[in-house]
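Each chain you see keeps its place in the complex, though not every chain is here.
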Amino acid sequence: MGTIDQKLTELGIVLPTPAAPIANYVPFVLSGKLLYISGQISIGVDGKLADAHRGKLGGTVDREAGQAAARLCVVNILAQAKAALGDLDRVARLIRLGGFINCEPDFIDAPAVMNGASDLAVMVFGDKGRHARTTIGVASLPLGCAVEVEALFEVNG
Amino acid sequence: MGTIDQKLTELGIVLPTPAAPIANYVPFVLSGKLLYISGQISIGVDGKLADAHRGKLGGTVDREAGQAAARLCVVNILAQAKAALGDLDRVARLIRLGGFINCEPDFIDAPAVMNGASDLAVMVFGDKGRHARTTIGVASLPLGCAVEVEALFEVNG
């Protein structure tokens, strides 16, 4: 069992079977040492989007639910990265997370929501999980989900 | 005539003359093997943004019009990539598309709109056109257009 897999077990995180592509795009592309992960939403291990993770921050979704959704986006990112690399120990570094928060126009607290994603990345990867980040509040997201996160990793040869 | 040019001809796609930069930015930057294409909107071969491609999904723009706009964004991406590379056969892979859908806050179907872009990419490049993708619904876009798409390619030395 790899170091990162062990850490996931310690954290009680079960990676879902990564979703098969449902359109003419793919969940990840590896180009040289750069691994691009498509925007992931907070689909659960049961393959469903929980009602608690639908809607808008500043509306029906509160900060804690948004943070939980952001964490789940990272769990799905990890599942895709594992599918891409075979072994998460091949991750050299998480370079960047892009966080998209579905919110009301007067919501100004998107970074706190996105911390749910960033905190989990650092719990899993340690210092290698410290990433550059851009967080924005968006008008809508696929399926009406509250949070979407995309990722870019550097991987070892 | 290159393989991809031939494919474009088969598909009846005429690449427009790529728009000259109108500000202090450029339509593409090649850095090593990575070709970054600036966000493209659905300007037509006539150099104009059709009325059908202005407005918001979930408002005056329906899904089919949005998909057509997304396709046209990719046509403009191809025109810029050709200007950058000389020959589209130098494309090793489409790494990523970023899709920005101008929409009402309750619109949840942005991925279906973005499929207009993804489907064309795969029609043109085949498996090399399968890309990572992030799609979000945004509050507004330049000129009031319905769709904007940015791209990242890996190119052969």
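Note that the chains take the letters A and B in the order they are written out, and that residue 1 is the start of every chain.
Please note the rule applied: a residue touches a chain if its C-beta (ideal position, glycine included) is under 8 Å from a C-beta of that chain, and two chains touch if they have at least 3 such contacts.
The structure displayed is predicted, hence computed values, not measured ones.
Peer 1: Since all chains share one sequence and 2 are shown, how many copies form the whole assembly?
Peer 2: Of the complex's copies, 2 are shown; altogether there are 3.
The definition used in the following text is that only the chains that are shown with their structure count from here on.
Peer 1: Which angle of rotation, from 0 to 180°, maps the CA atoms of subunit A onto the equivalent atoms of subunit B, to the nearest 5?
Peer 2: 120
Peer 1: Centroid from C-alpha atoms only, then distance subunit A to subunit B, rounded to Å. What do you get?
Peer 2: 25
Peer 1: Residues of subunit B touching subunit A in their complex?
Peer 2: 33-34, 58, 93, 95-97, 101, 103-111, 115, 118-119, 121-122, 129-139, 152, 154
Peer 1: Which positions of subunit A touch subunit B when the two form their complex?
Peer 2: Residue list for subunit A touching subunit B: 23-29, 31-32, 36-39, 56, 98, 100, 102, 105, 138-144, 148, 150.
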